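Apart from one protein chain that is not included, each protein chain of the complex appears where it belongs.
Chain nomenclature is as follows: A and B, assigned in order of appearance, with residue numbering initiated at 1 for each chain independently.
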Amino acid sequence: MELINKNEIGKKLSGRLLLNKSMKYIFLLCTLVGLVVLATLLIDTIIDGWSYLTTDFFTNFSSSRPENAGIKGALIGTLWLMATTAPIAIILSVGTALYLEEYAPKNKITDFIKINISNLAGVPSVVFGLLGLTLFVRMAGLGNSVLAAALTMSLMILPVIVVASQEAIRSVPSSIREASIGMGATKWQTITRVILPASLPGIITGIILSLSRAIGETAPLVVIGIPTILLFTPTGVFDTFSALPMQIFSWVKMPNPEFQSITAAAILVLLFILFLMNSVAIYIRNKYSKRF
Amino acid sequence: MNDYNIREMIDNKKGRRSTMFIEKMVPIILLVITSVSVLTTIGILVTLLSETVMFFTRVSPIEFLTSTEWSAFSSDPEWGIFALIMGTLKITVIAVAFAVPIGLGAAIYLSEYASDRVRRIIKPILEILAGIPTVVYGFFALTFVTPLIRGIWPEVNLFNAISPGLVVGVMIIPMIASLSEDAMSSVPNSMREGALGLGSTRLETVFKVVLPAAVSGIMASIVLAVSRAIGETMIVSIAAGSTPNASLNIMESLQTMTGFIVQVASGDATYGSDVYFSLYAVGMTLFVFTLLMNVIAQWFSRKFREEY
Partner (left out) sequence: MTLTKVKEEKNMKTTHDETVQERNFEGRIAEQAQPVFQAKDFNLWYGDNHALQNIDLDFNRNEISAIIGPSGCGKSTFIKALNRMVELVPIVRTEGDILYRNQSIFDKSLTVEELRTKVGMVFQKPNPFPKSIYDNVAYGARVHGIRNKKVLDQVVEKSLKGAAIWDEVKDRLNDNAYGLSGGQQQRICIARALAIEPDVILMDEPTSALDPISTTKIEDLMQELKKDYSIIIVTHNMQQAARISDRTAFFYQGHVIEYDRTNVIFEKPKDQRTEDYVSGRFG
C-alpha cells in the first residue's frame, strides 16, 4: 500500500508547470501597465500640446483668449517658489536629520519626534494648505506671497528630506567617524568635514526628489489662494505670484477646447522640468552609490 | 625644505575657545530646528481643531454626522459629511481595487522573476510614474480616460467616479509595487530554497511561502496607498465633478472631501462665513481618516520589522 501515488503526481505536474508559466506572463503584464500608462500619457500630451510650444508661449502672460495665453508669469513664479522653498526646506530638514542622527539622546522624546515625522509624511498636501492659509497667509499676514507658499511647501516636503538625509548620514560607517574623533577633531568638525561630505550625494538626491514633488504640487497653492491670472512677475518674496501647476489647473477648467492644447503644452514644460530634476538625482545616486 | 614643527603650530593655535563655543551652540540650534517638525503637527492640530469648533458653534455636530446631504452653497445649506465621505470612498475603492492586484503582480514579478537588468530598467520608470504631478493625472483623466470610458458606456457622465478612480489607482500602483517588492525581497532566500527544493514551482513558492512571509509588509504598503488615495486632491477636483451625494452610483458626478476644500478655496469663500469654517471641519475629518490609515500602516510595518 503506497501512501503516495506517483502516477497522480506525474499527471498533476504538467498542469502545475503550465500555471507557473502562464502566471509569470500575467505578472509581467502587471509590471507593464505602468509603462503603458506612462507612454500613453506622454504621447497623448505631446500630440495635444507640441505645436503650441512657441516662443510666444514662453513670453506671454496668461490670458482668457487662447491665442494670447502664455506661461511667462507661471514659469517665473514657479522658479521663485522653488528658489525660496529650497533653502528653507534644506536648513530645516538637514538640521533635523543631523540632530536626530548625531545629537539626540535615546529617549521617549526622540522616539516621539521620529514617529511624528513619519506621521507628517502621510498628511495630505491639502491639509498643509489649510495650515499655510491659517498660519502664514492670515496670522503672519504674508498674504498669498511667494514666502507664504514657500513656507507651506517647506513644511510639506520636510519629512521626505529628513528621512532621506537620515539614511544618508546613517550609511557613513562609524569607523570613519572614529578616525576623525580619534585625531582630536571635535564633533561638529567631524560632522562638517567628514560626515556631511560623505553623505552629501544621498542628501542631495533626497532634496532634488522632494523639490520635484513640490514643483508639481497644486493643492496647497489652491488652498492658499494663489492667483492664476497675473500680469506681472514677482520682484521679491513678499510679492504675489502664479505657478505652473496652478496655471494648468485653471486652464483645465476652461470650456474652450483650444485651452486643452494649451494645458497640454504647459504640462509638457512642467514634465520637462521634472524630467531634468529626476535625471540629475538619479545620476548623482548612481555615481556615488556603493562607496563604502 | 623648511622644517615646520607641526606639534608646536597646533599648540599655538589656541583658537579653541571659539571652537568650543560653536560646539556648545550647535546642538541647541539643531534642537530648535528639529522642534519645527513637532510645531508643524501642533499647528495642524490647533488650526483644524479651533476652526472646527467655530464651525460647530454655527452648525450642529449632529447634523454634520447624521445628515446624508451636503449643500454648502445653497440658500438653505445642508451639512452632512457622509455625502463627501461617500465620494471619497467610491474613488478610493475603485482605485484600490484596480491598483492592488496590478501593484502586487508587478511586485511579484520584480522580486521573484525579473533579472537584475530588468529591475534596473523598471524601477526608475515606476519612480517617474510616482513623480508625475497629480494635476497632470487630472488632465489625463478628464481628456483621455473619461472620453475612452464614455466611448464604451455612453451613459457615463462627463464627471464620474470611474475615470478619476482608475487614475488615482495608476498613481498609487508604484507605491504598492515598490513597497511590496521591498517586503518580498527581504524574505530570506533560504525559505525560497526550502520550498523549491521540495519540488514546488516558482508560483507555488510565491503564494505558499513568500507572500505569507511578507504579508505584514504588503499590508503596510496597501494601507499607505489607501491613505494616499483618500488624501488625493487634484485628480478628483478635475475629473470627479462637484456635486456631493451619498449614492453608490459610480457613473454620475460626485465630490470628495478634498474636492470640496479645493472648490471652496478656489472660489474665495468670505472669511468668517459658514462655508469658510466648514473647510476646516472637512479638513479635520480628512486628517483623522489619513492619520488612522498611517497608524495602521506603521503597526503593520513594525510587525514586519520584528519578524525579520
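Rule of thumb we're sticking to: contacts are C-beta pairs under 8 Å (C-beta built on N, C-alpha and C of every residue); 3 or more make two chains touch, one makes a residue touch a chain.
Computed from a predicted structure; not experimentally measured.
Only one of A:Thr40, A:Asn60, A:Asn116 or A:Thr186 touches the absent chain when the whole complex is considered: A:Thr186.
Across the interface with the omitted chain, subunit B contributes residues 1-7, 9-10, 13, 15-16, 20. Against the chain not displayed here, subunit A makes contact via residues 106, 173, 175-176, 178-186, 189, 193-194, 197-198, 291-292.
Basically, only the chains that are shown with their structure count from here on.
Interface residues of subunit B facing subunit A in the complex, by the touch rule stated above, are 19-20, 22-23, 26-27, 29-31, 33-34, 36-38, 40-41, 43-44, 47-48, 51, 101-106, 108-110, 112-114, 122, 124-129, 131-140, 142-144, 170, 173-174, 177, 201-204, 224, 227, 230-234, 237-238, 258, 261-262, 265-266, 268, 271, 279-280, 283, 286-287, 290-291, 293-295, 297-298. Partner subunit B is touched in their complex by these residues of subunit A: 16-17, 19-20, 23-24, 26-31, 33-35, 37-38, 40-41, 44-45, 48, 91-92, 95-96, 98-100, 103-104, 112-113, 115-120, 122-131, 133-135, 138, 155, 158-159, 162, 186-189, 209, 212-213, 215-219, 222-225, 245, 248-249, 252-253, 260, 263-264, 267, 270-271, 274-275, 278, 282.
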